[in-house]
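The other protein chains are all here in position, but one chain of the complex has been omitted.
Right, subunit A next:
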Amino acid sequence: MASCSTLDMLSNLPENILENIFSRMSMRSVVRTSVLSTKWRYKWISVPHLTFNDNCMPVSRGHDILVKIVNHVLLLHRGPVVTFRIASSQLQTCSDIDSWILYLSFHSVKEFKLQISQSKRHNLPQCLFSYGQLTHLILNGCIIVHPVTFKGFSCLKSLLLEKVTLSNATLEILVSTCPQLERLTLIDIDGPSHIELNNPKLKFLYIFGNFIDICLKDLSTLDSANFCATNAAHADQQRTCNFTNFFGSILSIQKLVIRGCFLQSLAIDDVPRRLPFTYDHMKSLSFTLNEEDMKEILIAICLLKSSPNLQEVEILLWRSKESAIVPVMDLQEARDQMKCTFNKLRVVKISKFLGREIELEFIKFILANSPVLETMNISPATNGVDEVLMLKELLRFKRASPQAEIVYLDPKI
């Protein structure tokens, strides 16, 4: 129909616009355009971003169909592949994955993500290490062995390893040979017991899992760090980095989150009364604290004192006498240390509050020394709280900030 052809403007749009449009659609919709009309049959094959996940793949059909579809798409594809992401819950380890990685090594891939959700991890082929243009790498459920000739990913900006198995040496070389690395995330990795980080451009660090001895060397650009150790360091575990060195390497940090047994692992060392430096840029601090452990309490106070420009603080309390390195006997030492002012502190959040002496001391300390405090949120532990008694105490505390509000959150049922 003549009218049809003059109305159809979409098919005649230039390629760069079509690419722009395709980049905003799911893989499934992109491929389905091949059945729209004769002109559209092969418009999609040069789309440079390939993403296969549960949203666009038939989950019910299982692994074989998934593999077939990916094979088919790669076979029809023309042109560079800038992004390749496959993260389907159906994907299992198989030799096809190796073929894909090999195929992509000729296509200057910049972003590569492989996620195997099944329990058997996939042995990564060594051709992955030849991806010279790689800027983003995400590996989940793989076994990584680096080739001896590996010189590093010179363009790599972001590295995420989750549930991977690799040796100390492999992790070392992966991390240390990437000068452009800005983001590093390690979640539940098996194998390494030690890591040394001195990437000059590192901005974001997230380490979660078994305790790894982390050695930081002057990460002056680090903005945000997140450490969570799901189990404490063994007493005899080799540790090359002590408390002062560790905290001394991240001076420009803005946001620090410490969870699990991490603080405790650091507390094994001697804790100075005062750190020889201050975190002038630290805006947000969040940590878990074992209130039965004197050493951890002292570290917490030390950290707070070293962050004069702190704006937000969050303390998650827990109690364990067994895990305590130095059990709490007398709080006087802690009280003596609680001397400083938080000139910029606005929001404080305390969780799992029980109303015990040390907790009240902390709150008293913060309230009395925070002239611009706006909100103190207290979230109680689910049981064991003598609310009336505790609230009576809280009412009495002096507040440096006239607009400070104490918000007592109802316990979650």
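Keep in mind that, in the parts below, a residue touches a chain if its C-beta (ideal position, glycine included) is under 8 Å from a C-beta of that chain, and two chains touch if they have at least 3 such contacts; residues count from 1.
By our rule, contacts and distances are computed from a predicted model.
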Check your understanding: Which of "Glutathione S-transferase", "SKP1-like protein 21", "Monocarboxylate transporter 12" or "Vacuolar protein sorting-associated protein 29" is the UniProt protein name of the chain not shown?
Key -> "SKP1-like protein 21"
Exercise for review: Please pick, from A:Leu36, A:Leu389 or A:Val407, the residue that touches the omitted chain in the full complex.
Suggested key: A:Leu36
Practice item. Based on the whole complex, identify which of A:Val59, A:Leu76 or A:Leu389 touches the chain you can't see. Key: A:Leu76
Check your understanding: On subunit A, what residues meet the omitted chain?
Key -> 1, 4-5, 7-11, 13-14, 16-17, 20-22, 24-26, 29, 31-41, 58, 61, 64-65, 68-69, 71-73, 76
